Every structure is written in C-alpha cells, then in structure tokens.
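A selection of the complex's chains, in situ.
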Amino acid sequence: MKLIITKTYEEMSEIASNILLGYILSPENQNIAITGGRTPALMYEKLVTKMSGLNISYNTTFYNFDEIAYKRSKREGITISDLRSYFFTPANIPEENIHRLDETNYKAHDHLIQSRGGMDFILLGVGADGHFCGNLPNTTQFFDQTTQVVMSDAMRQNVGEFHFSDPQEYPDTYVTMGPRSVMNTKNILLIANGKEKADIIKRILGGPVDPLVPASILPLHPKITILIDSEAASELDEITINQYK
Amino acid sequence: MKLIITKTYEEMSEIASNILLGYILSPENQNIAITGGRTPALMYEKLVTKMSGLNISYNTTFYNFDEIAYKRSKREGITISDLRSYFFTPANIPEENIHRLDETNYKAHDHLIQSRGGMDFILLGVGADGHFCGNLPNTTQFFDQTTQVVMSDAMRQNVGEFHFSDPQEYPDTYVTMGPRSVMNTKNILLIANGKEKADIIKRILGGPVDPLVPASILPLHPKITILIDSEAASELDEITINQYK
Amino acid sequence: MKLIITKTYEEMSEIASNILLGYILSPENQNIAITGGRTPALMYEKLVTKMSGLNISYNTTFYNFDEIAYKRSKREGITISDLRSYFFTPANIPEENIHRLDETNYKAHDHLIQSRGGMDFILLGVGADGHFCGNLPNTTQFFDQTTQVVMSDAMRQNVGEFHFSDPQEYPDTYVTMGPRSVMNTKNILLIANGKEKADIIKRILGGPVDPLVPASILPLHPKITILIDSEAASELDEITINQYK
C-alpha cells in the first residue's frame, strides 16, 4: 500500500488523472473500472483535457463497477450516466470501448473480466460510512461476494435516499462488484477528499478489518494506492502517515 | 483464487513441487518464502529430485517467513533448521541464496523485500486452528501487522507445546511475517492435506473474514492458489468447489 | 534470458512439462501457444500424466501458432492435428479451451490475443535452419511481421518437403505468427534437443541478429528461457554457458 497525501483537492485530482492516463496509454490492452460520484469530477475534467487531441486508438475497455437502474424509465442507470457525462462523452470514448454492467449481465461479469485478461485497474471512491462500490456496511458480511445483485433497502438505510428526484423511480435492487471481485483487480487507486472523509480514512488505515466498514479490507490488497487530500488525511497520526507514505 | 483438489497427498506434493520449480526456473530473479512443518515434506523430496543435476545458477533467494529461536542453545532456529534439512542442504542451495529471518533483522524485513523487488511467491501451510506463518487466532486482531515479534505465550495457547524436547529452550518470543506482509506477496500457494484440515479449509473458503481464523483473509488475495488433497476437501460442498476450481 | 541445460532429452521434457503445468494451474486465465513437431512429444506425454485426475476447470486457452492446411482434404491442418493427438485429446482439453488459428481467421489473430489480455506463454521449438513457428530464413526479412500468410514455396526450400504422403495435398500457403507477434508474448520457453540442434543453438546464443537465422532475435526477449539437453548444448563454450545459466 502506498499513501499519497496532496495539499488540495485540485492536486489530488491532477495526480489521479495522471495515474489513470498512465493505464489508458499502456501498450497493452487494459480493463479499467471507474467510479462516478462527486469525488472524481475534477479528475475527469483534467483527464479529458489531457486526452484531447491525442492521436491514439483506445485499447482500453472501461467498466462501471455498480449500477442503479431507474425503476420506470427506460433510460440508462445512474452510474453509467454519470460516467458518460463526466468522461465517456467529452473524451469521445468509442462505444465499443465501454462495457455496461447492469442487471441483465452481472452474473457473467467476473467470468467476462477473466476472459479478457483480468481487471487491470479500478478507481474507487469511499463513502463516509466505509462503503465502496455498492458494498455497504449491512451487505458485506463475509467479504466473499463476487459481482451480485443487492436489495436496495440496504442502500436506503446506509447512504440516504437515492439520487432520484422521483421516488417512484426507486429500484428494488442494484448490482455491484463485490469485495472479492474488487480485491481480484491487479491495481487499485482509492481517492478521497474533504473533512467528511477524515474519520473513515482513519478507520480504514488504522482500524480492524470489519464488515461494518467494508473498505477496511482494501489496505490488504498488494497493489493499492490511497490518494487523499490534506483534509481527508487530517485525522491520521504521524506514525500511520510515515508507515505508508 | 484457484482451488485445486488432488486425489492424494502424493499428488498434492507433486503439483506443489512443480509450481515451486516453475518459480525457481524463472528467467527473472525470484524472492520466495517457503514453509517448514510436515505438510511440505514430500513436496521437498520431490523438488530436490527434480532439481538435482540441473546445470543452472540460482537466481532465486529463499526466505523463511517465521522463526522460533532456541532460548539457550546457539543453534539456528526451528524454521530455518527445518528448511535446511528438508530442502536447502539436499538441493545444494548456495548460502548466498538463503536469507534467514530472525529476531535480529525482522524490523527491516519488509523493507528489504521491497528493495529486492518484492516477494514473488510464498508457499504456506495452514494450521487446524486457522493460523498461517506465526499469525495465530489470538495474535491477529486487525490483519494489519507487518513482520513482527510476538510473545510466544500465544503460541503455547494455540498450537500446543513448542517442538522442543527441552522445556528450558522455550523462547519468550518468536518472529513472523504478519498478515499484511503475506498479503503483499505477488503469488501465494496454500497447501493442506488430511482430514484434520477439512474443517479449517471449509471455514477458510466459506466463512467470514475473522481474526480468530487468521487464514480466512487469504482468499481475498488476487493471486492465490489453494492446493489440497481430497481429505482436506472432504467438507467442501459442490457449490464451493465449482465456484473456485 | 535464462539458459537451462539438462543431461538428457527425458530430463528436458520433464522440466518443460513442469513449466507448462505451472501456467496451466495459474489462478488467472492464461493464453498459451504451443508447438507441435517431434521435440515436445515426450513433454506432452509427461504433461498428460501430470494433469490426469486433477479436479480443476481449465481457465487456459490453448493456441496453435502456425498452421499448414491440406490442399484437398477437408480435415484439420497439420499443426492442430499434431496438438490434438499429442495433448488435447489425451488430456481431455475441452473444445472451448482450444483456439484454432487458420487461414480463415489469421488476420484477426493478434487483435484477438490482445483483447483476451495478451499471450501469456509460448512454447517454441527451433529448426536446424533457425526457423521458429513458420518464420523461415527466406521469409523473415525485417522481423516486423505479425500473424500472416506465407507462400509455402518458402517452406519447401527450407525445411524440405511437407509432411504429406500425397503431394497433391501440398497447400500454396500457410499461416504463422510472425516475429513481432511472438516477441509480443509475455513469456517464452524455447526447447531443443539433440546434436543436430547444437550448431543453431550456438548461433542463436552467440551470433548476430540475422534474418537468415530467424531465431537469433529471440534472446532479446526480456523473459525467455532456453531449455536444451546436453547434446544441443555441446557446441556452447563455457563463457556463454556461465553468462546465461
């Protein structure tokens, strides 16, 4: 594990965009799963700028690692929509380089990834409650799940209401790569910023492996980088910082 | 994770020796930590036979991953003595390709491994109580330890008396690579055989991640192979076998 | 590069089967291209024995790296037929784990391999004339070919008559992975045995990179192992042996 602490959110976003770009420019095909949400917004903005004008073909396939469908509308789910507006559309990623995980194909997801050579890189955020992807404190008993469907009640209990303006759009279930699928990735980058993440970062780096803090499993991955701004690092003690930096 | 079930202990030993030999014959330098104990005895016998007469130079460095010193005698500790008699001596491994972990150098162990390019491969056994290396049920609260010294009372409580004929040789402490150090290895092979391991294998593959079963963390490693004979696999159900085989 | 010299052909075959088995047992999916011909015959025999009775699912896909079709018969080509009789059939490799390269699909071959995560391992023989796969002294001007079709006149000039009892079966062309495709593999194992290979082994290990000795390019691969018996090594000098062993 490597811990990188930046002064600002802007600097965290710059570094994250560089790391992600490194994978995209690899001479080998890459399978990359990336996160939606607010944390990576500036990172994607920077990445789109860096990629514009490059005369390359993409030998990267991008994946969403969870998906929350709309119950009534036929439109695409929340995660993939996020990724499109943040990244795929402005960066002109060809549709054939985008793989949508959803409720129709999740059962074959881990096998598909394996048949394509494995997941090379996953960019994760972390919730203040310790969730990553859709692995919530009350859905991650054993850490042994692969890609799965989860009852969305769990999400309501943990991370508040869905991001739906219309409550009738609440789905009954959502899909997510499970802890085992994520740990089976070759390289992980976890990003976090802001004071509201300081407590969970402290628990992840210094506390026990605990199903009630799902992200507590992540530091045991052999190739994980945790990239956070100074606010998210504000509750870490010197010993922890020096041990992992 | 890949699960390989062999019919017999002999076959398990044959496969394990082949996998280990593959690392030893790699064109790149390899750092390899290997286990003592009874489980690998036949594997080492087979490996020594396979290696005899090969006109190669060894670009492998071998490590012990734990060590129990004798309190009074000046002789080498239990683990390295095991490895010498099983493997290093009959295979004529040059002394410069052997790194002894002990109480004088354990603090620098993880850093040393990193400076040599990381641990490429670790061969582990597992105790009926779920311990691996010196990580015992009552010493592994957080899974976050690196290479460390442990009070040997813990060992007495868990795995019975030390293997000392003379009780005055009982040391007060022993050293071991911790869960984090082991998880930081690039490839892991866990071997187990016999009915007395059937219950712990079932708990490792099907149960929660639990500090009281230290080896329960291992299936979350992205590149672990679990190689067991049919007796050790006898309590696994078909679903588990088909999921991982 | 690592050079391994065994006393006998039998020992060379044993080591080669162990290395190949190591890839087949990997916890990750593997793409493996393997050679036909006489050199690996005993290796396949040993490999089949080692694999029999293992209760594993194969997450390896096997590939032929060249193919010579029959001109008139509808039967499968020479290479894949060799591989079936030596290995696929006795080892019960499921058909879905076999990918046949032939004249209908060679153009997409390199792209297909990339989309599956790259070729992990290739087992090569070498001809007394320095050819590897179908890369012959008079077809390999620039070393920059990928998988391609070649006029079979070249083969007649170099490696004698085809292995056809009926001359009317001689095809006009054959297909082969080119030097670039082979060099793009993650790991290479080159095997050779017998006095008739001693001269070419000497030229490969000690001579210039020369399109008239196609295999002369191979020692520049970062992860190649050259595994030969003492007869094939009989013209190497001590300096060369010590440099690479």
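Note that the chains are named A, B and C in the order they appear, and that numbering of residues resets to 1 at the start of each chain.
The rule is short, and it goes like this: a residue touches a chain if its C-beta (ideal position, glycine included) is under 8 Å from a C-beta of that chain, and two chains touch if they have at least 3 such contacts.
Everything numeric in this text was worked out from a predicted model, so none of it was measured.
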{"item": "Complete complex - number of sequence copies, 3 represented", "value": "4"}
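FYI, only the chains that are shown with their structure count from here on.
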{"item": "Innermost chain by mean C-alpha position", "value": "B"}
{"item": "Turning angle required so that chain A lies on chain B, C-alpha fit (0 to 180°, nearest 5)", "value": "180"}
{"item": "Copies chain C and chain A - interface residue numbers shared by over half, same or different", "value": "same"}
{"item": "Geometric centre distance via CA averages, chain C-chain B, whole Å", "value": "35"}
{"item": "Geometric centre distance via CA averages, chain B-chain A, whole Å", "value": "33"}
{"item": "Distance between the centres, which are taken as Cα means, of chain C and chain A, whole angstrom", "value": "41"}
{"item": "Per-residue multi-chain contacts in chain C, two or more chains", "value": "28, 59"}
{"item": "Complex interface listing, chain C residues touching chain B", "value": "1-7, 11, 14-15, 18-19, 21-23, 25-28, 50, 53-57, 59, 223-225, 241-242, 245"}
{"item": "Sites on chain B touched by chain A in the complex", "value": "1, 141-144, 179-180, 183-186, 206-209, 211, 217, 219-222"}
{"item": "Chain C-facing residues of chain A, complex", "value": "28-29, 31, 59, 114-118"}
